[in-house]
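Excluded from the complex is one protein chain; the other protein chains are retained at their positions.
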Amino acid sequence: MDVQRTADLGFARLDLDRAERTGTPEVVYAAGKTPAQTVACLAALLEGGASPAWATRVDDVTAGAILQRWPEAVVDVDARCAFVGDLPAPVGDVLVLTAGTSDGPVAAEVAATLAASGVGCTRVDDVGVAGVHRVLAVAPDVAAADAVVVVAGMDGALPSVVAGLTDRLVVAVPTSVGYGAAFEGLAALLTMLTACAPGVLVVNIDNGFGAGVAAARIARSAQR
Amino acid sequence: MDVQRTADLGFARLDLDRAERTGTPEVVYAAGKTPAQTVACLAALLEGGASPAWATRVDDVTAGAILQRWPEAVVDVDARCAFVGDLPAPVGDVLVLTAGTSDGPVAAEVAATLAASGVGCTRVDDVGVAGVHRVLAVAPDVAAADAVVVVAGMDGALPSVVAGLTDRLVVAVPTSVGYGAAFEGLAALLTMLTACAPGVLVVNIDNGFGAGVAAARIARSAQR
Amino acid sequence: MDVQRTADLGFARLDLDRAERTGTPEVVYAAGKTPAQTVACLAALLEGGASPAWATRVDDVTAGAILQRWPEAVVDVDARCAFVGDLPAPVGDVLVLTAGTSDGPVAAEVAATLAASGVGCTRVDDVGVAGVHRVLAVAPDVAAADAVVVVAGMDGALPSVVAGLTDRLVVAVPTSVGYGAAFEGLAALLTMLTACAPGVLVVNIDNGFGAGVAAARIARSAQR
Amino acid sequence: MDVQRTADLGFARLDLDRAERTGTPEVVYAAGKTPAQTVACLAALLEGGASPAWATRVDDVTAGAILQRWPEAVVDVDARCAFVGDLPAPVGDVLVLTAGTSDGPVAAEVAATLAASGVGCTRVDDVGVAGVHRVLAVAPDVAAADAVVVVAGMDGALPSVVAGLTDRLVVAVPTSVGYGAAFEGLAALLTMLTACAPGVLVVNIDNGFGAGVAAARIARSAQR
Amino acid sequence: MDVQRTADLGFARLDLDRAERTGTPEVVYAAGKTPAQTVACLAALLEGGASPAWATRVDDVTAGAILQRWPEAVVDVDARCAFVGDLPAPVGDVLVLTAGTSDGPVAAEVAATLAASGVGCTRVDDVGVAGVHRVLAVAPDVAAADAVVVVAGMDGALPSVVAGLTDRLVVAVPTSVGYGAAFEGLAALLTMLTACAPGVLVVNIDNGFGAGVAAARIARSAQR
Amino acid sequence: MDVQRTADLGFARLDLDRAERTGTPEVVYAAGKTPAQTVACLAALLEGGASPAWATRVDDVTAGAILQRWPEAVVDVDARCAFVGDLPAPVGDVLVLTAGTSDGPVAAEVAATLAASGVGCTRVDDVGVAGVHRVLAVAPDVAAADAVVVVAGMDGALPSVVAGLTDRLVVAVPTSVGYGAAFEGLAALLTMLTACAPGVLVVNIDNGFGAGVAAARIARSAQR
Amino acid sequence: MDVQRTADLGFARLDLDRAERTGTPEVVYAAGKTPAQTVACLAALLEGGASPAWATRVDDVTAGAILQRWPEAVVDVDARCAFVGDLPAPVGDVLVLTAGTSDGPVAAEVAATLAASGVGCTRVDDVGVAGVHRVLAVAPDVAAADAVVVVAGMDGALPSVVAGLTDRLVVAVPTSVGYGAAFEGLAALLTMLTACAPGVLVVNIDNGFGAGVAAARIARSAQR
Partner (left out) sequence: MDVQRTADLGFARLDLDRAERTGTPEVVYAAGKTPAQTVACLAALLEGGASPAWATRVDDVTAGAILQRWPEAVVDVDARCAFVGDLPAPVGDVLVLTAGTSDGPVAAEVAATLAASGVGCTRVDDVGVAGVHRVLAVAPDVAAADAVVVVAGMDGALPSVVAGLTDRLVVAVPTSVGYGAAFEGLAALLTMLTACAPGVLVVNIDNGFGAGVAAARIARSAQR
């Protein structure tokens, strides 16, 4: 491993060569940071060459602080993401499905991550298995995609059905949507981990960022 | 409530009028009883008028003890059930689906319970959602049934899909089939409780008896 | 399966033929939707022929938005449900019991669901097993009902006792009422799943809607 | 606190004055001890003045070792207890109820503990709430007792009902009887902890010894 | 069982003869009830003969509503309890220990329950086992009491130590005090259930009321 | 979706066109099936065109039955897999790492799955993070691979470290290796789901088959 | 044990000789205490000879009350600690590492505890294993320290890697940082308990105080 550059801000030590090493730059996780800390991290990443510099889990106050510093920044409110710098031109296509409307914010984080990673994205929302014809209706979209991300809360059953239809990898994102025995996403998580169809890979509950990074790598690999 | 007859065996106090009161007789749960205790219970139930007298969770030793006492008894090895006395003629029809072959013993307990309850039964096994065309293929069977029992382990996704196809009630039985994050049936249980389609009602893990009793009541009600 | 109509709103794809297919229309789950999204869904369902169009988990702001659009809408504050269009005339009768006063909102959702499903409903509240004579006192109501819904938090013991008194199906709804080892409804859920009396079928914690749909199907079947 | 005598066996340090201090002698928990260790402990307790010396969770091999050393010892096979020395004459009366036959071994441990503690015991088995008339039938026994111990697995609902009938304290013992969502006694434990009737006190799953000790103290107190 | 009187308020069915039957009157659990509902329940209990009528888990708004209706009511702010009517003269003595200051509100509920039950109470707070001499210092208080209630959060270790010092019954109340692996009282609950000293009986997390009722029964029994 | 061929064996309905549809044939999960059932499934798959037909979780008895029927079958004892028919020539390369020797059987299942899927495999075992130089030493292997599968029990920390070194996707397989707070693989599962490095995708505990299928798809995509 | 002094404030019994006995004075846990109670405790500790008297989990209101009483008090806002009296001169050195910026407040509590315990502290933040070169870069700091405290949320993998590099003891503090399957620190806790490298010792989630006390004892021991 070559020497790696680090930007030391005291409260944070930013990994400036992560994009070169892993294909994904260090991204600022704004939850648990003050707005000033997030801004400082973005500034250091920009200085280190990031394009765009990028933060997730951005609340309104932090978004305001970012826009004050960089009026040209793009804030995606649904996805709670902010970008400073130009987004790359997209290649390939990832299909992002949600099981219900309430899963939308997580799907938006997937889409924003794909955009920042330079990968195209098609979203189709509310494809719940309670109307399985809706799933069958997206089969052509599935066939046309480089990878499929399925975002679902409650019973989390959608990835099992989709994975049975395709040779594409299915990145499954359980969400905390639901109540009672959904146990803040635990039910959907366990469903996806025990999916009876192979080809389903799982990320953390509500982790749209992680799903987006993974799907982008698959799509870029397929486009090479 | 009228005076209720009880057969007091010391270690057990059998509820002889339960069939009259609830439509389902007291059934001997042989797990946790000695073979001699199970035989004594069956004898008391027969004397109290049960027809058939009936035990569940019967292992080989207990089955042998029952057959020694009542050579004409019927032992259903798959279902681990034993019956002494004639089964009633069946009315109606309940469709029993399994998601996989390994769910078979629980489905067999459902079927045996239906038989002892005087209700007809159609079984279709291995209808997993990983091949959703298999689910769609049983739609005519679903439409023809008085109720549907769905037996599934692992991701437990099948009831959600079936319930979206029909106005029949779906009695969902999670099974302990699976490993790892299936957590002995917990994953399937949570999936079924959070099913996105209404009309799904859930019983305990591996509880084929309870599902059979419930489905029998629905079927008999529909036949009245 | 015939071709199914879908209303595509982008953020939602409404399943317009669900009532025909399953006996229960698509109902708008307002939690996790903006008021504008809920209103748009109701409008699309009305246009698709729903009568009534119907939303659950409606908070005050969403209720206001609905009433602004449809001043004739009916909002059931206890049940957090809203209906646009006429409710059908009720047939049959479902008995809805609660173990305590705090279980009232969930029971109200059951009752509202029954009303929208065209099934009659009798409610008796606060029938806790700590005064078992109160349970025995409702035995005549149980005998007169087509089905019984039991709503209970804390120890969740009421369904076991009721199911031992009747041949009616008992739809058990655990609630999140209680503290400490009630674990937000988990204690009641496990109690109901392991009920020693057969004939108990369980839905998700606080899921009055699901219990109402199931009980309505039983009652309509009995009335045919 | 006066100086306390200890018998130091190396692998064990026996608390010889515990009976004087707490009313209950140190009792040998044979699980996790070799037969030789259990025998050595009993011998040291006898030498220290115990009458009887007493072990719980005794398996067959250990029971044989005890009987070889003290042929006059009493081994209660159901309760898995062994006693060396005379049992005291009983005073008072504790009612021990079980919800089902499978709860019998735990109830036997309660009864053996009461006997060794010099307290009388009445057992009534299989008083499940699925036939609530059986519970009402034991009301006179409840009224005549100094305390009630209720032993139940599965849904664990019996203590709630019993406690609503009486001013006696109810010591509730959840058992590991049941399968699936009974989760080795967890369901019954949570039910008992959240019992809607006050006056229910809970011990560990399958802990007949602890329940017996507590009930004995209540009974002796009432007899003073 | 004689005919039992019930006050039917629609949303509640009050069990007016519970005091006669169980020694403890029906007490109003104000959590989950509106202030108006709590007042109505208290009024009905007073009319039914309760003295005092009594509510637990009373917040400030409900306390205000009670005082407006009955200016002579006594509100115990620490215990979140309200009483309308005279408290009985106390007999006997129960020692209430806390492991830390933060356990105080639960101990206050125990004390209020004892007062309303006509039993005397001595409180000693902050007797944590991290300074075991503080535990030894209360040994004389323990010896003088009819029963001991131990209230503890975090590690919940105090009941084990106290029970090893005395022949009094120890009623253990786990509290939700603590953070992290205390898991809202779960750690203390499990500790108390597995206490290595017999004579420990456990109630629900934060359930000062239940502990008070149980201790009162023990104390009254000892005073007879 | 074109019409799909199904082989109906009664106890199983084999999905003969799954390979065409999803790139992975139906594979026989031998756990929960009798040896005769597994043999019958393999025979039907062969007849349906599978090459090879393939079973996982094969115990010794089942392996014997397979070899008796097809003496030319290949049984991989470490992986508990059996193959009937020729394996395809491998393309590409997947690196399979284990954190410890005890994770070997799961890694063997990954490797067998890759072989049957026609993808090459390099295994390096015992690369635990307790000697992080061992991880750094495999960096060249990581860089040369099309995808990386990381198999780890206990703390499950290896995928986080590997994913920080590479732009390859990391398929993480938690194993049930470990004791105590490893909770049968739960600790490793949660670690992997919350990995601080993106690019980690998780499958069920001990699910070498699922990881192999996913890695094969990535590798084949990269080879196109 | 010599006679121990106690300051009895009614709501608290302060253990004045704890520092002499255990090397660490009684410290006021302000969570769950009123500001007035915290101030009274600090006053009593000062009177008992503490220097400094010290409180943890101090919120803004309590901090204000402390500063009003003792204007010279030092409040560490990040650490939520307050000190009245002089801090001892530091000896030795403990290295405190965090895996991410969000773990900062817990690390601050460690540092404050070390300062109050008279032990020096070096902090390096944001040393996540996703850039393992950052971990290797602190190896010289590790080698120079008397002990290492590692504070980490999410996957909690850092202690495993650090412990493999050094013969210093690693005190691991899981934090509640993270979402979804981090389960409020449970994931990190389990990871640390199952760390594959020996030499890792674990404290409660977010327990910076406990980690600081332990590390201080190690450092002071090494300095003797």
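Labels A, B, C, D, E, F and G are assigned to the chains in the order they are written; within every chain, residues are numbered from 1.
Basically, a contact is a pair of C-beta atoms (placed from the backbone, for glycine too) under 8 Å apart; a residue touches a chain by one contact, two chains touch by 3 or more.
Quick caveat, the model's predicted, so the values are computed rather than measured.
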Contact residue for the chain not shown (choose from D:Ala99, D:Val162 or D:Leu189): D:Leu189
Which of F:Gly49, F:Gly64 or F:Gly180 contacts the chain that the document leaves out: F:Gly180
Absent-chain contact - pick from E:Gly48, E:Pro105 or E:Gly178: E:Gly178
Residues from chain G at the interface with the omitted partner, ascending: 1, 18, 21-24, 27, 136, 139, 163-169, 171, 189, 193-194, 197-205, 209-210, 213-214, 217-218, 221-222, 224
Chain E residues that touch the omitted chain in the full complex: 99-100, 128-132, 135-136, 154-157, 160-161, 163-165, 178, 180-183, 186-197
Those residues of chain F which, in the complete complex, touch the missing chain: 100-102, 104, 124-127, 130-131, 133-134, 137, 177, 179-182
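To be clear about the criterion, only the chains that are shown with their structure count from here on.
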Mean-CA-position distance for chain B and chain A (Å): 44
Centre-of-Cα separation between chain F and chain E, whole angstrom: 56
Inter-chain centre distance, chain C versus chain G - centres from mean C-alpha coordinates, in Å: 50
Where chain D touches two or more other chains at once, by residue number: 100, 130-131, 136, 163-165, 180-182, 189, 193-194, 197
